[in-house]
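A short write-up of the structure that comes next.
Heads up, one of the protein chains got dropped from this complex, but the rest are sitting where they should.
Each chain carries a letter (A and B) given by its place in the written order, and its residues are counted from 1.
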Amino acid sequence: MATILDIAGYNLDYATPTGFTRALDAVTLSIGGGEVLGLVGESGSGKTSLAWAIMRYLPQSAREAGGIRLRDKDLIAASPAEIGAIRGRRIGMVFQDPSTSLNPTLPLGEQLAEVLERHRGLSRKQAWAEGEAMLARVGLKLPAQMMRRYPHEASGGEKQRVVIATAFACQPECIIFDEPTTALDVITACQILDLFAELQAETGVASLYISHDLALVSRVATRVAVIHRGRIVEQGAVAQVFAAPSDAYTQKLLAAVPRPDHRLVETTPDPAAKPLVEVEKLSVHYGRKPFLAKLLGREGTRFTGNREVSLAVQPGEILGIVGESGSGKSTLAKALTGLNPFEGGLRFDGRPIAGIGDMDRAYRRDVQIIFQHPDSSLNPRQRIREILSRPLALYGKPGQGRGAEAIGDLLEQVRLPRSYAERYPHQLSGGEKQRVAIARAFASQPRLVICDEITSALDVSVQASVIELLVDLQRRHGTAYLFITHDLNLVRQIAHRIAVMYRGDLVELVDVAALPAGASHAYTRSLLDAVPAPASPSA
Amino acid sequence: MSPAYVLKRIALICYTLFVVSLIVFAITQILPADAAVMLLGENATQEALAAVRERLGLDAPLWQQYLHWLGGVVQGDFGTSMRTGQPVGPALFEALGRSLLLALFSILLMLALALPLGIVAAIRRGRIADLVVGVISYIGVSLPEFVTATLLVLVLADWLQWLPATGYVPLTENFGRGLLHLVLPVLTVSLILIAHVSRMVRSELVDVLHTDYIRAARLKGLSNRTVLFKHGLRNALLPTITIVALDIGYLLGGVIVVEEIFALPGIGRQLIVAIQSRDLPSVQAGALIMATTYAIANFLADIAYAWLDRRIQYD
Partner (left out) sequence: MTETFRRMLRSPQGALGLLIVGLILLVVILGPALAPYNPDTMAPLQRYKPPSAQFWLGTDQYGRDILSRLLNGARATVVLALIATGLGTLAGAMIGTVSAYLGGRADEAIMRTIDAVMSIPSLLMALLIVNLLGKSSLNAVLAIAIAFTPGMARVTRSVALAVRKQDYVNAAIARGESAGFIVWREMLPNVVAPIIVEMTIRVAFAVMLFATLSFLGLGAQPPASEWGLMVAEARRFMHLSPWMILWPSLAVALVAIGFNLLGDGLRDVLNPRT
């Protein structure tokens, strides 16, 4: 197998006012024809910097050393004109989010055809005909129509297929895939991966597949390289690295990957106990009739967030809610915390809650919510001390202190140093901020905590520690969780039961123990198929 | 762009014009001075004053006066000037024509200069060219029209004697001299627009050049020229349309000052004269016509934007 892309002892530094920061340190990699090298790392590991370095897309402040070669071409020494001829022609690239990587004001076909015109010297007409054939090849039905559509007229999956078609358009020798499925929902992502595998086998291109997701890389790659703080810490065949990781960081990363068979929660809620929350035929509608539509006697568009959802949560139970974006998971969370008006029945601890007006102090104390983005959920102009003092002031028990002592205790409970009380949110890392949000939720000693995608903005290893903290808090306080996520494997680790939502409907409520066989609804089964459980390390 | 969107915009412009007429009427009609006294002088007899009040409808309740006035306006009758005794409408529309000519030349000059300046500054971001454009635009937005006009007259008319300092010659009468008389007013009005719009073009383009799709276009191997003109400019100029439309408000304000300074008989000058002589119907009509011009410009910009930007879906 001939080596296509060869990176040898490559260093990359960025100039900053305080000196140079190292982004990549002695990176050595090579990819042969027909091979897929998976590059795995967390945010800030330098994996994207490497992609820019290969594409020769570096800022002025970059300083480099070492070599990057495409076959016998030295890319570092290449002139701008040569690079222009190589990009898109010999090295293609597929980007993370198709909704931002496509120009919103140009038709999809134009953005594909221009590459063919530029690199293969086709006329406009030839390029459009060829483009249509390409779109058919990446599995788009009605390719001629798709060519004329604008990005906003296509779905995420369709757009990513266009991007992939563009990357493969000039039969490049090498393609860089930069997290190509991260912005897509799981089922679409699975189809894109199938397409990738198909095209990869057909063209024999050398692929660099960049991802934060170890499980995903284990499916698509032939070899894998793990990058941490700019260094490749481990590299080898997928089976070998996964089965017997030699580097400590790789081991930690592998251990952090959620595995459904690795249960983290041992408690079981008492099935005979009185339910803590009962939701009966709860619906949420958004929007109102536009004035003009009403005037013209037309039916306004009322968007339905939840359609007659019914479920119950036992005391101390962890109920997982899964579904793709827009399925109504967060809408339900907002309805339960009084952030959305709702219709239908809600009972808490046997007490009926007819609407937001019935959510009194006792209810507010007992039901807490933690949001997805800690950046947005912590007020940037308040110190951690002020943020944590509010629930104490509102709901503190008579015996419980409210001063620095109590705030320090709250911070310690979420394993943060007491000294963090004097900091502002922007002085904390993402994981630390989320811990503060957790501390705030637990300050009132609630009986139900709603976790709305609270780990999806975090790296795998940080996610693992946050989950561990939540499990620990649940064991100590017996709190019930409504754990909302799109990550099926994660929720199977901790939930007792799982509710599956699809386009506003609750389609299935299933015991985790019964999975995967117990899934009855077709959507649940396709979800399960789309995210196979990652291979377990034998170590 | 759906017909419903256009209908909605037309309904909105009607509402806008209604509110404007209400404000203009309210502000001008609650005059501290008695219009009849102003018209006839302090020594008029009570009978004469009463007769004038009745003729002008000043003794009716305010809302009736408003409806009467609005009814006239809708039929194109803006009333009679208290100063000249002539109908207000024809004189004002003639003046409006001259002002629009000034505005049109100013906008053309602005587009011809602001777009290239903004584009150059964005491409050469952080370099000398960017700095120069930045400094020019800072000074431009900070100079009120009367200061710009003063400085221009001082240098170009007084000192170098290249251009006439004031006056107006219709283009139909003597095209060359007419244009010459327009140069200083147009320069004055457009400077602030050039400064503002070039800054906006620069910042929009800088933002666009940092988007993922521009990076994607570069990484497809497209030439700098294609990336800039095909992918960049189109997206950067769209929001600029809205800004240009909003700037027409500044432009109209500038027109008022510039016409006063250069003795250009446009609608702004008419308005100042009317205000100074407390000629009520002329003030009302002048203000209404200017505000309407602005509202229509904004309406056209919105329609153009919606037509150019296919992403926007209106209900």
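Rule of thumb we're sticking to: a residue touches a chain if its C-beta (ideal position, glycine included) is under 8 Å from a C-beta of that chain, and two chains touch if they have at least 3 such contacts.
None of these values were measured; they are calculated from a predicted model.
Only one of A:8, A:339, A:354 or A:404 touches the absent chain when the whole complex is considered: A:339. Across the entire complex, the residue among A:181, A:368 or A:524 in touch with the chain not shown is A:368. Checked against the hidden chain, the listed residues B:76, B:97 or B:144 yield one contact partner: B:144. For the chain left out of this panel, the touching residue among B:7, B:62, B:108 or B:154 is B:154. Across the interface with the omitted chain, chain B contributes residues 12, 15-20, 23-24, 27-28, 30-32, 138-139, 141-147, 150-151, 153-154, 158, 249-250, 252-254, 256-257, 260, 271-272, 275-276, 278, 283, 287, 290-291, 294-295, 298.
Against the chain not displayed here, chain A makes contact via residues 288, 291, 334, 337-339, 359-361, 364-365, 367-369, 371-373, 376-382, 390-391, 394, 426, 437, 440, 444.
By definition in this document, only the chains that are shown with their structure count from here on.
Measuring from the averaged C-alpha position of chain A to that of chain B gives a distance of 49 Å. Considering their complex, residues 55, 57, 83-89, 93, 95, 97, 100-106, 114-115, 118-119, 150, 152, 163, 166, 290, 292-293, 296, 301 of chain A touch chain B. Interface of chain B with chain A (complex): residues 4, 7-8, 11, 211-213, 215-223, 226, 230-231, 234-235, 238, 309-311, 315.
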